[in-house]
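Apart from one protein chain that is not included, each protein chain of the complex appears where it belongs.
Coming up: chain A.
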Amino acid sequence: MLYQIMDGDYGGSCGGCSEDMTVEFGYEPHVLAVDDNLIDRTLVEKLLKNSSCKVTTAENGLRALEFLGLGSDERNSLEGTVSKVNLVITDYCMPGMTGYELLKKIKESSVLKEVPVVIMSSENIPTRINQCLEEGAQMFMLKPLKQSDVKQLKRHLMKYRS
């Protein structure tokens, strides 16, 4: 059901005038936030919770994949099931697996490929931004994040859905 709502026709106002994601999505969207930096993770979690999101955090790409059910030992166990999350927001620069690599893995999954992925970075590098957008990232956001960035994210997701 969660998978369908993201993709299908959602009757209702798309004016983006509501501050609350609950009104736009009809329930609390579940967001997976991935960042190796504790302070950044704390901040993004707070920003999302202030917008009525349910938030799960992960400190690296591997943990994120495990949560999503795409862990290395799970192979294709996800076939036929639905996504746990409505949105993934991830930092680009992470040790081990970068946000870009995480994005690719999500887009390669038949079940998860429709889940919007947003990339965050402290560096404004056009080639990096283009690379992510070409790989299917919904949006690229510059850090440090503030409340207005999350509002912009919401408006962007609403346009994408309709």
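Convention: contacts are C-beta pairs under 8 Å (C-beta built on N, C-alpha and C of every residue); 3 or more make two chains touch, one makes a residue touch a chain; residues count from 1.
FYI, contacts and distances are computed from a predicted model.
Peer 1: Can you match the unshown chain of the complex to its UniProt protein name from these: "Regulator of G protein signaling 9a", "Ras modification protein ERF4", "Histidine-containing phosphotransfer protein" or "Transmembrane channel-like protein"?
Peer 2: "Histidine-containing phosphotransfer protein"
Peer 1: In the complete complex, the non-displayed chain touches which residues of chain A?
Peer 2: These residues touch the chain not displayed: 37-40, 42-43, 46-47, 50, 93, 95, 122, 143-147.
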